[in-house]
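Certain chains of the assembly are absent from this excerpt, and the rest are unmoved.
Chain lettering (A and B) follows the sequence in which the chains are written, and residue indices restart at 1 in each chain.
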Amino acid sequence: MKKTLIALAVLAASGAAFAQSSVSLYGIADIALVKAKGSSAQLASGGVSTSRLGFKGTEDLGGGLKANFLFEEGIDLTTGALKGNGFARQAYVGLAGGFGEVKLGNVYTAYDDISGATNPVFDSVLAPTVVWASTGYISNPGSNIYYASPSFGGVSGAVSYALDGSKQKVTSVNVKYEGGPVYVGFGYQDEADRTGNKFTRLNGSYDLGVVKLLAGYGQVKPEVGSKTTEYSFGADVPLGSALTLSTGLASSKVDGGDNRNSVGLGVAYSMSKRTTLYTGFRKENKAAGDTSLFAAGVKHTF
Amino acid sequence: MKKTLIALAVLAASGAAFAQSSVSLYGIADIALVKAKGSSAQLASGGVSTSRLGFKGTEDLGGGLKANFLFEEGIDLTTGALKGNGFARQAYVGLAGGFGEVKLGNVYTAYDDISGATNPVFDSVLAPTVVWASTGYISNPGSNIYYASPSFGGVSGAVSYALDGSKQKVTSVNVKYEGGPVYVGFGYQDEADRTGNKFTRLNGSYDLGVVKLLAGYGQVKPEVGSKTTEYSFGADVPLGSALTLSTGLASSKVDGGDNRNSVGLGVAYSMSKRTTLYTGFRKENKAAGDTSLFAAGVKHTF
């Protein structure tokens, strides 16, 4: 006999008393057939989003205060193997209320909230931003204290600080504005004694209805050596109620060094709110020669 | 406060709208006391079925189409350790409809659908087919594309192809017929560059009511060396509404080489649809001497 988790709507119908303690099981199963130039075709997990399984819940503490928890593990769908040990994506307990939200544990950094927000081609394996260095930050430093502010007229911010007994700190901050068709997000992360890298990111998007324009700027400043400066531009074009085309380009330039460029184009077809088919290609120019990649996949969210 | 997953029946009662997105948690906890000749008695996980925990769900996409996912991990109940990394048993996303079902990811091969179907003594640790070489196939090659056809008058088939960038392919196919008291299943698996083995399996059963007869034939053909030919015969005898006896024998013969034989006998008592007690013994004759094994255990399905 199978047991089934019930939708929140049923819960609400059963009376407010039960809304006080809800636990959810959620996740993504995303896999694509990928063919890179010079390689055999193969399956790759997470063409658009990392496949995952999560458990989360909220408790209403009264007075607008809530206690939250979330445990989330990443999965390589080609083998079923976990990506990292246990809940390496996220595992935290938090308190939320009028003051914002505090999360403690294995939480994504504040920079991570901004990083992929305006990457063209669905921030997927097809995204030209694959050439970027500023996507190579530490997203899960562990032992992280994260605070997100409430929204003030569309403006909100977050800060995180990874505490480590060995003094290998990661400090991260973001500010963003969301209002009507406009999104602007700024993120900064200092990895200090861990990698010595400082990451800066500025993203923006504008939704004109017939097209949503995307732009991104990134910078990586290592403790020693040259800094890298990066740009991306893209457009999401709704071709129908269920079909979206996205295209874009990205560049990454090391001061006095190499320049890498990439273009990508993809389409996504929503079979439902939770299930999407996608396909497209990506082409990359770099000093070592051109590469290109074709992918077609399915993403199922639950 | 404990949260409880609700039976599907409740879901249905709540209105069809919620049937569109159901997530289930399921599994098996199976453990047995096992005493092998010359060894101390010990607990062994999975006397009948591998202990496991799984998460699966179905989304109705309309027009008879469904999106499915399934994540399943094996558990050694004696230590709680996972069998393999993460969801090493299965992890896939799939689409099903009138055309059949496609699954992508870490899926069992088509051969696996057939392999244990008619093994005597509940395909358990007591099954005489333990002497078989044709049970030593790769069940989870990873990066697998699996297609199962719908049933045409009881006849259905499946094919799977494990895609691997390093060209270590596993190709697998099955055809089966199920109708009234008759079951016939044929499976073939070519492990090519992985092990060089080719597995063939033909299974059949006939349910006479007072007894269900079981027969199996297997063949393993390595790239180099002699082939192995194998037979099994068995009978499931219902002794009452809740009690079943199963017995059988199996042989495995390497061309121009060793012959191994085994007999097994077991009884299973269903305390409920989901909980079964079982016990029995298995005896094996081989060149290196006789071995025998006694087991008694409990299998709980949820």
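Observations
By definition in this document, a contact is a pair of C-beta atoms (placed from the backbone, for glycine too) under 8 Å apart; a residue touches a chain by one contact, two chains touch by 3 or more.
Since the model is a prediction, treat every value here as computed from it, not as a measurement.
For this homomeric complex the structure file specifies 3 copies in total, of which 2 are displayed in place.
One rule holds for everything that comes next: only the chains that are shown with their structure count from here on.
In this entry, subunit A maps onto subunit B through a rotation of 120 degrees when their C-alpha atoms are superposed, rounded to the nearest 5. With each centre defined as the average position of its C-alpha atoms, the distance from subunit A to subunit B rounds to 38 Å. Touching subunit A in their complex are the following residues of subunit B: 1, 3, 5-8, 10-11, 14, 17-18, 21-26, 55, 57, 59, 61-62, 65, 67, 69, 71-73, 84-93, 95, 104-106, 140, 142-145, 163-165, 167, 273-274, 302. Looking at the complex, you find that subunit A touches subunit B at residues 1-7, 9-10, 13, 21-23, 25, 27, 29-31, 33, 39-43, 45, 51, 53, 73, 75-82, 271-272, 274-275, 298, 300, 302.
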